[in-house]
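The complex is shown incomplete by one protein chain, all other protein chains being positioned as in the whole.
Moving on, here comes chain A:
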Amino acid sequence: MSEIALKVSDLSFAYGAKKALDGVGLAVASGECTILLGPNGAGKSTLFSLITRLYDARQGRIELCGFDIKRQSLQALAKLGVVFQQTTLDPDLSVSQNLRYHAALHGIGRKAADARIREELERLQMYERRGEKVRQLNGGHKRRVEIARALLHKPKLLLLDEPTVGLDMPSRRAIVDHVHQLVKQQNLAVLWATHLIDEIADDDSLIVLHKGRVEAGGKLSDVLRDTACADAGQVFQKLTQDPPGVAT
């Protein structure tokens, strides 16, 4: 039985009168890549903001590796690695400087930090470029650095908020493959928000979020069976009822 890295129960959140999340429940286990699929405005970003504790929900509960995000936030956040939708690297600093800053925030000493930076960057074939300023990197390479950064403190759960937006096909493919590899090799739990259907692998889990509600959830094969659809694209169409326009 794999360990549950993220458990969200009965989570609701509203911006004023506008409800963004309505009774959301989901779980992500270690060694599992869960794709969070939803059109714009479905509540993906709100869900991520609540998991990363940018703000607190008044209703519902979020647990990271058994730690309540509200009451035991520091223990919970220590288990979490995040890649936000927008680049959050400092463009004027080098790759190493950016990563060392992150390591310091997580209390990792200089020597240990340098070793981990090497390990993570080598995995992504970026170690030779550690001295370059982030400004000089292309979009795909910046993303790689951000993934390396999110893994520096060895989190149990990796949150990816549309990390491939704006990247070309080869860069996207490289990131998708890399993350799936991490899930298998390091028993990492991944929650990946996207609206790009082709980023879903056959053995991934799928959660379809629409208008703040979970419309379907489970292993991709189970969701396909339950919804009588041939592929994830059809599931998305059927459950969100949006006109075509979803990138594939």
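Please note the rule applied: a contact is a pair of C-beta atoms (placed from the backbone, for glycine too) under 8 Å apart; a residue touches a chain by one contact, two chains touch by 3 or more; residues count from 1.
We take it that contacts and distances are computed from a predicted model.
A.B. asks: Looking at what's absent rather than what's present, what does UniProt name the missing chain, "histidine kinase", "Transport permease protein", "Helix-turn-helix transcriptional regulator" or "Glutamyl-tRNA(Gln) amidotransferase subunit A"?
C.D. replies: "Transport permease protein"
A.B. asks: Among the options A:R61, A:H106 or A:K154, which residue touches the chain absent from this view?
C.D. replies: Considering the complete complex, A:H106 is the one touching the chain left out.
A.B. asks: Among A:A29, A:L93 or A:L196, which residue is in touch with the absent chain?
C.D. replies: Per the contact definition at the top, the residue touching the missing chain is A:L93.
A.B. asks: For chain A, which residues lie in contact with the unshown chain of the complex?
C.D. replies: For chain A, the residues touching the absent chain are 15, 45-46, 49, 52-56, 58, 70, 73-78, 80, 82, 84-90, 92-93, 97, 100-109.
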